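Just one protein chain is left out here, and the rest sit where they should.
The block that comes next holds subunit A.
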Amino acid sequence: MDQPQPPHRVRVTAPRSAARATGASFPVAREMAEQSEVGELFVASLIRSQLRLAVVVAGGFLVILISIPVLLAVFPDINGVRIATVPVPWLLLGLGIYPLVIGSAVLYVRSATRNERRFQDLVDDD
């Protein structure tokens, strides 16, 4: 820090990050979407499959989540059931939801990455 040579410093440290900052890492995608009808079709189908995946995972998670208070409201007897002195609703909400969250997330990341790989294979073949 004790040698005041700002221009050098910028040139030495910046390139690696600057290369990423410019949009240079999307050439295939951009070219495809802009220049060919087939490309536009590929991209549209990628977006559709990613959206479908996200909606399915989110929907499944929400249905399970919201069914808990609904079930408790419909069958209040569940509140009385205890496992090792802890009532079932406390166990479900305090402990049970978290594995579900992480499971959904892992499932999504795997499938989304697979969708992208499939898209990339299509583009490379083309």
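Methods note: contacts are C-beta pairs under 8 Å (C-beta built on N, C-alpha and C of every residue); 3 or more make two chains touch, one makes a residue touch a chain; residues count from 1.
Following the convention adopted for this analysis, contacts and distances are computed from a predicted model.
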Complex member absent from the view - protein name from UniProt, among "FeMo cofactor biosynthesis protein NifB", "Cation acetate symporter", "2Fe-2S iron-sulfur cluster binding domain-containing protein" or "Amino acid/amide ABC transporter membrane protein 2 (HAAT family)":
"Cation acetate symporter"
The missing chain sits against subunit A at residues 1, 9-10, 13-14, 16-18, 20-21, 23, 25-30, 32-34, 40, 43, 46-47, 50-51, 54, 57-58, 61-62, 65-66, 69-70, 73, 82, 85-87, 89-90, 93-95, 97-98, 101-102, 104-106, 108-109, 112-113, 116-117, 119-120
